[in-house]
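Only one protein chain is missing; all other protein chains are in place.
Here is chain A:
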Amino acid sequence: MIEATSLTKRYGKTLAVSNLSFTVESGQVTGFLGPNGAGKSTTMRMILGLDNPSSGRVTIGGKSYHELKDPLRTVGALLDAKWVHPNRSARAHLAWMARSNRLPSSRVDEVLETVGLTSVAGKRAGGFSLGMSQRLGIAAALLGDPEVLLFDEPVNGLDPEGILWIRKFMHRLADEGRTVFVSSHLLSEMALTASQLVVIGKGRLISQSSTKDFVARAAENTVKVRSPQLPQLRGALEQASARIAPGEDGSLIVSGMDSEKIGELAAGNGIVLHELAPQTGSLEQAFMQITGDSVEYHTGLEIEAEQVLETAVK
């Protein structure tokens, strides 16, 4: 179990992580979600004792990382797949890590087998593709057979096959009863991988909940309504304080009210409906709405993209 308490990290004037508290329970995959630059990697480095928090603390099973004896046996992590000396072979890379935590060298061959790198174990790691490097990184994380696993953006830049492999692998690790904490900036990916979500933006906690709840809350559901008695309907809806936006070919897009309520309202007022269609927004859109102002670096392009999205919705 990972527990962060008022974790804060300041780089000069920038506040990378601000008063962040969350818990990661064992036996499930917990997603760590936030836009790029939200402080996910910084938080992960603090969990591993690589960066010192400016204030607050983070513990793993009640202990700080520095207090762990042979830490690879408790916590395995893949923060960056390229953290390997390019002229060292995959086996040599794992060999020194195993030695440093008094792990038998047979473990090296076992984890190479697990991630399917046995055939290239003697090749220099610098020549590996991103997918292979990622597998090597996962092998390194699994070396000490740890209860807690941290992965930072593990699917970034992978091809669909690689993504699928990692996704299945995470589930397998959680099914084995391990604590898996995986970061991503893609909600759609997390929706498939994680059962719990810790969402941050600009270094602050936005929410901690189950993925299901978050997605339900995030995806703002709208209802498309068409009616020959549009003005009356509009009036009734406005009275019931639903938000209304004009849709295409004379329809209305209603938000803040579900389709049952609208139907009952229409029936109560004797209004004929031609269409009553609930619409689910995309996860990415929802995520953008929730993390809205917490994106670190806004660009003109982003605003343009949002506008395009909005017109597409209308």
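Observations on the structure shown:
Keep this in mind: a residue touches a chain if its C-beta (ideal position, glycine included) is under 8 Å from a C-beta of that chain, and two chains touch if they have at least 3 such contacts; residues count from 1.
Here, contacts and distances are computed from a predicted model.
Matching "NADH-quinone oxidoreductase subunit K", "Beta sliding clamp", "DNA polymerase IV" or "ABC transporter permease" against the UniProt entry of the left-out chain gives the name "ABC transporter permease". If you put the hidden chain back, the residue from A:Val17, A:Val58 or A:Leu79 that touches it is A:Leu79. Interface note: of A:Thr8, A:Thr59 or A:Asn101, the residue touching the hidden chain in the full complex is A:Asn101.
Summarising the interface, chain A meets the missing chain with residues 45, 48-52, 65-66, 68, 71-72, 77, 79-80, 82-89, 92-93, 95-97, 99-102, 140.
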